[in-house]
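Note that one protein chain is taken out, while the other chains of the complex remain in position.
Entry: chain A
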Amino acid sequence: MAAVILQAKGLAKAYGGLKAVDGVDFALNAGEIHALIGPNGAGKTTFVSLLSGRIAPDAGQITLAGQDVTALPAHLRVRKGIAYTFQITSIYPRLSVFDNVALAAQSQGARDLAGAVGVALGRVGMQGLAGQEAGTLSYGHQRLLELAMGLALKPKVLILDEPTQGLAAGEIDDFGALVRSLVPHTTVLMIEHNMEVVMDLAHRITVLNFGRVLAQGTPAEIRANPAVQAAYLGTDDAAA
């Protein structure tokens, strides 16, 4: 059993009467690619927002490498190694690609800023675009830039919120290869709707439904799980 890098115990968050996340226990093993799936409204984004500190939980505890980070504000969790990339591309459109990545790199105290930015851009294959204004990039490149910013943070845990949304088939393949190249050095937690990508990339999968963990296991186990099929993977009666 690999060491647990990020752990949540009894995590809960309610909006009014709606329990978006309802007592979730979760453990992320160091060096794995872990996918978080579930129907719309299952609480996936709320859950990773709790992990990254963007919103505060009503109850529960979060530990990063054994250290309790529940009370830490988001920016300090980022510095401790939890990076979050946004579902809706969230770059600085009026700044250059270089500045976008440099903001991430200098937050980690990079001494050689140009070097660190070059490495991060190199990993996503965007070395030649450093001088361009980020807002003028194609959508696919903006998603990659977002990823490069995440990488430049040198995170222990990289949380990707629907990273392949809106990408073309070829871009998705490149993305998959890239994510695979990150582990085991970095641990990846990704929310993803594209089942092909999930089954292809993930070592383990957690299924959320109505704010609770419905199932957890390897892709093969999840595929075979009748509860998951009913709730999500789309048997005929589930669609009704």
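Note that in this section a contact is a pair of C-beta atoms (placed from the backbone, for glycine too) under 8 Å apart; a residue touches a chain by one contact, two chains touch by 3 or more; residues count from 1.
Definition applied: contacts and distances are computed from a predicted model.
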| item | value |
| --- | --- |
| Candidate names "Branched-chain amino acid ABC transporter permease", "Xanthine dehydrogenase family protein subunit M", "Acetolactate synthase" or "Acetone carboxylase subunit gamma"; UniProt protein name, chain not shown | "Branched-chain amino acid ABC transporter permease" |
| Residue of A:27, A:59 or A:74 in touch with the missing chain, whole complex considered | A:74 |
| Residue among A:29, A:61, A:87 or A:106 touching the omitted chain | A:106 |
| Among A:149, A:190, A:215 or A:231, the residue in touch with the chain that has been omitted | A:149 |
| Residues of chain A in contact with the chain not shown | 52, 54, 73-76, 78-79, 83-84, 86, 90-95, 99, 102-104, 106-108, 113, 149, 153 |
